[in-house]
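A single protein chain has been omitted; all remaining protein chains appear in their positions.
We call the chains A, B and C, going by the order they appear; numbering starts again at 1 in every chain.
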Amino acid sequence: MKKVFIAGFTGAMGQKAVQLVMEDPAYQLVGVLAPGASNPDPQVYHLAPTTKVYNQLAQVDIKADIWLDFTVPQAVFANTQFALQQHMHPVVGTSGLQTEQIKTLQELAQQQGIGGIIVPNFGLSAVLLMKFAQEAAQYFPDAEIIELHHADKQDAPSGTAISTAQLIAEQRQSPKPASPLHETLPHVRGGDYQGIKIHSVRLPGYVAHEEVLFGGPGEALTIRQDSFDRQSFMKGVKLALDQVMDLTELVVGLEKIL
Amino acid sequence: MKKVFIAGFTGAMGQKAVQLVMEDPAYQLVGVLAPGASNPDPQVYHLAPTTKVYNQLAQVDIKADIWLDFTVPQAVFANTQFALQQHMHPVVGTSGLQTEQIKTLQELAQQQGIGGIIVPNFGLSAVLLMKFAQEAAQYFPDAEIIELHHADKQDAPSGTAISTAQLIAEQRQSPKPASPLHETLPHVRGGDYQGIKIHSVRLPGYVAHEEVLFGGPGEALTIRQDSFDRQSFMKGVKLALDQVMDLTELVVGLEKIL
Amino acid sequence: MKKVFIAGFTGAMGQKAVQLVMEDPAYQLVGVLAPGASNPDPQVYHLAPTTKVYNQLAQVDIKADIWLDFTVPQAVFANTQFALQQHMHPVVGTSGLQTEQIKTLQELAQQQGIGGIIVPNFGLSAVLLMKFAQEAAQYFPDAEIIELHHADKQDAPSGTAISTAQLIAEQRQSPKPASPLHETLPHVRGGDYQGIKIHSVRLPGYVAHEEVLFGGPGEALTIRQDSFDRQSFMKGVKLALDQVMDLTELVVGLEKIL
Partner (left out) sequence: MKKVFIAGFTGAMGQKAVQLVMEDPAYQLVGVLAPGASNPDPQVYHLAPTTKVYNQLAQVDIKADIWLDFTVPQAVFANTQFALQQHMHPVVGTSGLQTEQIKTLQELAQQQGIGGIIVPNFGLSAVLLMKFAQEAAQYFPDAEIIELHHADKQDAPSGTAISTAQLIAEQRQSPKPASPLHETLPHVRGGDYQGIKIHSVRLPGYVAHEEVLFGGPGEALTIRQDSFDRQSFMKGVKLALDQVMDLTELVVGLEKIL
């Protein structure tokens, strides 16, 4: 039975993770951390009596096999550093780590001889979409991306769309020069990421969806993923928990363990 | 049996129209016109012996019930004027008529007491898509358009996409102010037509396709049309031929006779 | 301000309807009914103090302009009968009324000189899909239906798919004989409703979706609707509430008031 510690256990993702770990006999939830968890009684939070509750990182005095992090950009770096120093394998689901910080953490992981995983996207359908898109780009250099989200999403494009474009751009042997095209309505061709056009749709009702369209002479290949519900992320969380202890370095991206 | 005259009979659309009219027992092809048709022998062009061949408008000395025009922007105004003056019902498939010219022709049609139809798009799937989109906009004011064409199409967006956006915009009671949105990649939200976003995809392999996406709380409605082949236009041409003699004015758009 | 009575106010749909009516200043919730509502205090159910709570139909002693019914197949007939007798315009969202029962209720409505509406599907996207499909069938007699639902849905096809096929079948002038086709895997061509093939997909993750595919020479037209969330039905409920008092007979289907 692997021991798991969950940082950020009171948030939406944290709560789903608590439920996942408590219901899976392969895991034991030994401790949780959240700044607002002022009551040390685990039963207040519907946890097992043996689970220890912390509200400050500095107070954490137990060890676990895995540190699962669903906190905030301000806390994630210190948390992951702490986990690595304590020889807990980090599974980081929190966003906001800078490139520089990731490098520092990877060096620390190497020094400590411990592996872990930073996961920008736990959605298996999105991760597979990116993997397949990268592979298809070898044979279909012409690609465009359409991502569709609910109208409340205030930024565009989505992080997944940018990551997908990066993977396609890396794979294409010789990016083709864009053909000259006359836009009679400005911007109608969308955003341009190294020659790959990205189109962001924002409509009420939609949840989170992405399509990658490839075209070649006489044929087309389309890969689409739909995230209807945050529940979908738990499949990826379980995959990370199951495999993180086999990792020997700190990797980025769920696709690294597919 | 209705008598048909085809102007521009040697072009791609003209040739398909010749075939349609010759194969349909409800019609008789009495004459054709094309500047390059220097040989007056109809059999050179695989026409019936009774079909008269002209290479100048000024020489046309026969009458028909219907004047079907698949010529060029430079010729279409004079042709249609001639048809109306000769009491032939025009079916105009040629693009390029200016708003002013259309008005002049409509006045002439009224004076002559004859109906006709100008058809920017003979594709029934595209025409129905526009009709349905206009209707749906009453109930779903939030809409975006994605049009997808082959990589050789040098302009964007397509005329159909603009027409669709116009119809939606007319229908919406109160266009909603766009929500503030942060574009981390410029232009990723596409072109803006009165608050309706249009996205143009250009990829090899694709032919001509359009999607209208509507979203509302908890649901979405999508209307899509695919044109795989120019053959598809002939269904619309036949519909126009069948109904043009019942028209009492010069209308614009195949949807007027649906 | 129109007075509304809600029968079946404790169920999932009933609760959403309560919220809708209470938040809309055009309506006043005067009474509610549910067999389990044993406590007559409206505040127990987060209702206004003036709303009367009943747990038996026989006890209802107030009048309203509109009777909104989200009960069960066993109760809906008696409820609607009662509403009509009391001159309340029924909006019936409960399923299970038999053809015979609907006829009886329509006759009663006529005797009482009052209109109402029975609504098998409040989803506007589904209702528009059916409307457009019926219209498109005039021009595209070749159609197939794909409906996709979550894996827990235990019956197939969906009621909406059958209704859509009925509407298409009614519209087609001459149903074409199916071409002979060799199935090397039995049943792969799906279910057959008067020559219209229906395909039911059942997969986890999916919610409730339907596609109608039309094909003609060289082109295709597709209409798709996605229901992501029961929230979507409230738009249709509001439409029915807004218009039911203008109806002069008891009609079936939200499309009747579009």
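As a working rule, contacts are C-beta pairs under 8 Å (C-beta built on N, C-alpha and C of every residue); 3 or more make two chains touch, one makes a residue touch a chain.
Note that the structure is predicted; figures quoted are calculated from it, not measured.
Looking at the complex as a whole, the chain kept out of the display touches A, B, C. Screening C:100, C:155 or C:246 against the full complex identifies C:155 as the residue touching the chain left out. Note that of A:185, A:223 or A:244, the residue touching the chain absent from this view is A:223. Against the chain not shown here, subunit B presents residues 205-207, 226, 228-229, 232.
Counting over the whole complex, subunit C has residues 142-144, 146, 148, 151-152, 154-157, 162, 179-193, 197-206, 213-220 touching the chain that is not drawn.
Although one chain is not drawn, its touching partners on subunit A can still be listed: residues 123-125, 128-129, 131-132, 135-136, 139-140, 214, 216-235, 258.
In this section, only the chains that are shown with their structure count from here on.
Taken pairwise by the contact criterion, the protein chains are fully connected, each one touching every other. With chains reduced to the mean position of their C-alpha atoms, the one farthest from subunit B is A. Here C is the chain whose Cα centre lies closest to the centre of all protein Cα atoms.
Rounded to whole angstrom, the centroid-to-centroid distance between subunit A and subunit B, based on C-alpha atoms, equals 48 Å. Mean C-alpha positions place subunit A and subunit C at a centre distance of 40 Å. Touching two or more other chains at once are residues 214, 216-220 of subunit B.
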